[in-house]
Structure formats: C-alpha cells, structure tokens
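All protein chains but one are shown in place.
Labels for the chains are A and B, by order of writing; each one numbers its residues from 1.
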Amino acid sequence: MSRKRQRTSYDKTMKKIKKKDIGNLLRQWQSDFAVFTPSRKSGTARMEEWDGQDTSFLEWYRNTVIPPKGNIFPNMEEMFSFHKDGEGYHLELPAQDEAKHLIFAIRPCDARALKIIDPVFQDAYEDNYYLTRRENTLLVGLGCTDPHESCFCTSLGISPGESGDVDLMLTDIGEEFSIEEVTEKGKELLARTEGLVEAAQPDELRTRESREAAAKKISRKLDTTNLKERLLSSFEDKEFWEKAAAKCISCGICTFLCPTCYCFDINDETSGGNGTRFRSWDSCSFSVYTKMPAENPREDKWQRVRQKVCHKYEFYPRLFDITACTGCGRCIRLCPVNWDITRVLESVPEETTAQKENRNAN
Amino acid sequence: MPIKDISHREKFLAGGNVYLPHIIVIEKIIEETYDTRTFHFNFKDDNLREEFTFESGQFGEYSVFGVGEATFCISSSPTRRDHLEFAVKRAGKVTNALHRLSAGAEIGFRGPYGNSFPLDYLKGKNLVFVAGGIGLAPLRSLIWNAIDNRAQYENIDIIYGARSPADLCFQYDLDAWEKDKSVKMVTTIDHEHEGWQGRVGFVPQVLEQVAPAARNTAAIVCGPPVMIRFTFPVLEKLGFTPEQMITTLEKRMKCGIGKCGRCNIGDIYVCRDGPVFSFAQIKDFISGEY
Partner (left out) sequence: MSEIEQKLQTEAKALLEQGKVDYIIGFTQGSLRFTTTPLITRDKGDTESLVINPFIVNNLSVYLNEIKGRVGIVAKGCDARSIISLIQDEQIIREDVIILGVPCPGIIDLGKIEKLVGTDRDKLDDITREGDRVIITTGKEKKEFPITEALFDDCLGCESPIPQEYDILLGEESPLSRNTELSRSKIKELEDMPPEKRWEFWKSEFSRCLRCNACRQVCPACFCERCFVEESEPRWISPVPRWQDNLMFQVTRIIHVAGRCTDCGECERACPVDIPLRSLTGKMAEIVDELFHYKAGTDKDAPPLMTAYEPEEAEDFIR
C-alpha cells in the first residue's frame, strides 16, 4: 500500500526546467492528459482544468482550499441512473471516465492523503468510481517553499519538500524546477517529455537544500507522544470533551476540506419514473449523521467532536495502520471559530478528569 | 484489521459495481400491524433467483428508485428458498414509500451484507430467543433455520413481546410455534389489554420469570434499544456469560459495505463486521454507543 522510497533517490534521472517554460511543459502534457493546475478562476482555490495559457498560479499558490481529493472523490457524483418503462426498471452506469488526468503541483500532504484513503475504497469491496479515477490520474508533485503557519505535516512524518506518493516530484531551485521521477509511470512520462535539461550536481544540491529549508519552515508542531493511549483512556471523559468541543459550531468545513475525510451520503434525484442516484460528501460533525428513528447515539456535540478526533488519530490507524491526518492545516485555517485540532490533541489528558479528582482528593 | 478475503463477498455483484442494485419484484405483502409490513420478493433475473444464497442474520440494502435506499435484514430462512422476505416498519421517507407499493412493484436489492449468526457456535446448544416488536424479524430467519434443522439444537425457547396485541408481528409464526411441540413459545404484551388472555409484562421481566437455564445455552436478543439494554442484565443475573449473549445491532447505514462511515464505532463498521455481535464483543466497543 505505501511505497517505501529508497534514500538513494539521486541515482534516478533528475531533469530540470526553467520556471518560465512551465507553460510549454503543461501544453505538451495536455496532448495526452486532461491537465489540472491550481486555479482561483471559479472563485475558490482548487485544482481545475488548465486553460492552456495561464501559469500565474505559480505566484500565489501555497495550497488550494478544496483539496485534490475533490478531483478523485468529487463533492457530488452520479452513481447510476434509472428509468422505468413497460418492462420495469432499467439501471445504467454512467459512462466510465476513461480519460487520463494529470494533477500538477499537488503538495506532499495532499498526495499522502490519497494514499491514506485508498484502503477505504479498496477494502472488502472495490469502489469503482474512486479507483478508476485514481488509477487514471497521474500526480506531479511540487515541494513547498512557503508553508502556512497552520501546517504541521512534519509532525505526522510527512516532508513538505519531497514525496514518495506522487509520480513526478518538482522542487523549486530558484529560476528553475528540478524534476525527479518517483514511479515507473512518472519515469515513462518524463522520458517522452521534451524541452527538459539534465540536472547537474549543483541542481541536486539545491534540491536537497530547498527541501530541508521547507521542513525547517514548519513552525507548528504536534506532539504525538502517547497520543493513541491518551485518546483511548480519555474516551469516556465527558468533562474533557465537553470543554474541548465548547466552541465548535458543528458545521462541516473541517471534514469537507480535510483531504483524508471520506464519509459520503447517498441520495436519489427523480423526475417522474426516471432519475439518478448520487453520492455526495457528508460529515460526522452534522447532528443528523447518526440519527435513527429510535435514537441518536451522537446527539450531543461533544460526542461528535470526540468521534472526529478519535477516528482520525486512533480508530483509523487501528484499521489501516495509518493516521488519517496529513497536517495540511486547512481545518485550522478555515474554521470559523479557530478550533484547532493540534491544541485539542495536546490537551488530551494522561488521566481522566475523574482520576485527577480522585488523586487530588487523596 | 482490513478484510482481505472477499471471495464470498464477490458474489452477487450487479454489473461488477458494488453500488448497483439488482431488480427484485414484490410478490406478496403481509400487513403485520398498522405500521409494519412483510414483503415477499424474488429476483427478476432467473439465474440469480436460482443462485442467490445468504445466511441468517445478513441484511440487504433495498432501493425504492427515486426515493432512496434503506437497510433491512433478510427475515426469511435460507432453508426456505422459494422466495425471500424482509419486514419494514414505517418511520421515514423510504419506509413510507415501501408501504405505498403493491405486489408486482419493482425495487432494488443489494446484498447479502454483513456477518451472520454463528451457527457453529450455536449447534448443540439450547437456544433462547428474546425479541420485541419488529425485532423478531432477523430472529425468525434463524428460528425457522433451527426448526428446519431441529436435530442440531437442544431446547428452543422463544420469548416475544410487543406493546399491545395490535403490535404483535408475525402472528402466523407465533401461531405455528405455539403449535410446534419442539419449541416453547411465550408471548407477552407490555400492559393489560382488553380481551388479551395471555401473559402481561415487559419482555425482560418475562424473561426473568421464564428463567431459562444458562448452562450450554445461547441467548439471541433483538428489539428496541431500550429492551436490549434491560435484557442483558437479566441474562447476566440468570448466569449467562457475555459470550453466550448474541444480538444484532441496528445503526444508521447507507452503503452497507463499510465505506460511507456512518455506522462506524471505534475501529469496526456495524455493516461490515456485524450486525451480529456477542455481548462480549459489544463490551469491547470503544464506547457505549450501541
């Protein structure tokens, strides 16, 4: 599932390209792929299909608002359509999206996020919608040079400057980008790409320096010592979780914009006897998420906040051996009340409130 | 841990897509109570009709196209395969739409999903079935399964109750089990009711009165959450260990296959790792969210 990258990465071919020639590179790739780049044209920063011209995103791009997971697992997608005639119901799957996609400038955190949620869609039953798109999407990573103050990827074992979860990895080395092949797919694409120059020793050095500099710039740290144990032991500590959840307003921003959240809802749209079944993003933060006619096990806000935190840092790792968080910081940046998961995680007690009170009483 | 062996789950995929339902046809509708109906159905496709198999305790996702999909256990027994059954209590959009259908209507079916009652564990034991209201639906699949393989089990006790006589479901089953000398049938209603000659009392109370012996016995419980919560302590009092108590959990589900996240408790998905659990397993759940 996770590819372990060899530390001897520099024996692979490294090429480079001038930043001002990126347009040519993307145009070449457009003949084989639908190329997606960071864009604010829709009104919000996300990966959108490149118009063939505009590379000004290189000036403002630090990270998108809507994560690239939205390109593989969209906010809304059609599952199948149905129509009724004299013979009864007929179901039709949507035309398979066989087109090859290329996402350009995906950050290491977002690329790791896709690896993190892959098991969900592969395990036990295969989810064709996600897996087909995932298989057909080539990832070209771009190392960070300017992390946000909300980024904390390094605390989760992710390096902002390099990634083994992409097919090709670009690094900013001044006037140029160095391009490193990571997978066979990436190597094969690079081999048939023109206009690239072989990188020399100084370029490799600058690549390494750029990557180290990026990691040093990460200012936010999350101490994960004993985190799983602390979460497990404080699961029933209602007082702690009520305090931690007090200012949350139960919207869905953090979960929708999280690159590792994947909960979805299934609904039908209909007109007469015909219609379509859709799936769309859903959130465990919503109060109706677990509501049943007889009861709602997570009626209270603190229970939902607890579920979200524990699912990402404890339950998911138990299932798939990987934490469901990449430290991309979107949840912290975009929360309307500045609810900060790093602060909450660090305050998860070693002992429960009740245990502390007992200890103080004795 | 991730489930690697999915060979038995690969069967019965429509169009190779796990979310695509098969078309099933409603053959018969039985009005159990004012708000509960049983639907008899069969697959439209002849091959599937012949080949389809399932085990007691498993469920399906039933679609009313244009309205939505909902989860119901398969309430018929795998030993009686001329048709399949599920029972629906009216509660919301999809259940109400199901109740508006007539025989001949086409709906969708995905399944069978979930785990099943642990027959290997149950064989050779006494069985005590404790059910309330529509909770009898998943259990009746196992009850008929056991009766059709009667020699494999020891005593069979069935304790079933509902709010009032009008709320008793599966009356035809209750009558048959009443007549069947190889099982002991106890029916109860919650409060006194005019014309009711039988037992009165909540199911957990009646269970305590019947006091089945715990040795070499398994208790299978299903009903409204409040009934289950009061039944487990009674069973404990009677000497049942948590391993001897089995139930099938109800949770809000959508995909039924452990992907959409809704039925997640700790590191298990009720749809994928359940819905059948022993009380020992439930005690291990991260929280009392059951």
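We take it that a contact is a pair of C-beta atoms (placed from the backbone, for glycine too) under 8 Å apart; a residue touches a chain by one contact, two chains touch by 3 or more.
Being a predicted model, the structure only gives us computed values, none of them experimental.
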{"item": "Touching partners, among the displayed chains, of the absent chain", "value": "A, B"}
{"item": "Among B:N42, B:N96 or B:Q281, residue touching the chain not depicted", "value": "B:N96"}
{"item": "From A:I22, A:V35, A:I66 or A:L190, residue that would touch the chain that is not displayed", "value": "A:I66"}
{"item": "For subunit B, the residues touching the chain missing from this view", "value": "92-93, 96"}
{"item": "Chain not shown, touching residues in subunit A", "value": "42-44, 62, 65-66, 75-76, 148-150, 246-247, 249-253, 256-257, 265, 267, 269, 278, 280-281, 283, 286, 288, 301, 332-334, 336-340, 342-343"}
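Just so it is clear, only the chains that are shown with their structure count from here on.
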{"item": "Whole-Å gap separating subunit A and subunit B, where each centre is the average of the chain's CA atoms", "value": "39"}
{"item": "Interface residues, subunit B side, partner subunit A - complex", "value": "1-3, 6, 9, 14-21, 23, 25, 44, 63, 65-69, 91-92, 106, 108, 224-225, 250-252, 254-255, 257-262, 264, 266-267, 272, 286-287, 289-290"}
{"item": "Contact set on subunit A toward subunit B in their complex", "value": "79-80, 82, 84, 88-89, 91, 93, 119-121, 123-129, 232, 235-236, 262-270, 273-275, 277, 279, 282, 284, 289-295, 297-298, 310-311, 315-316, 318-320"}
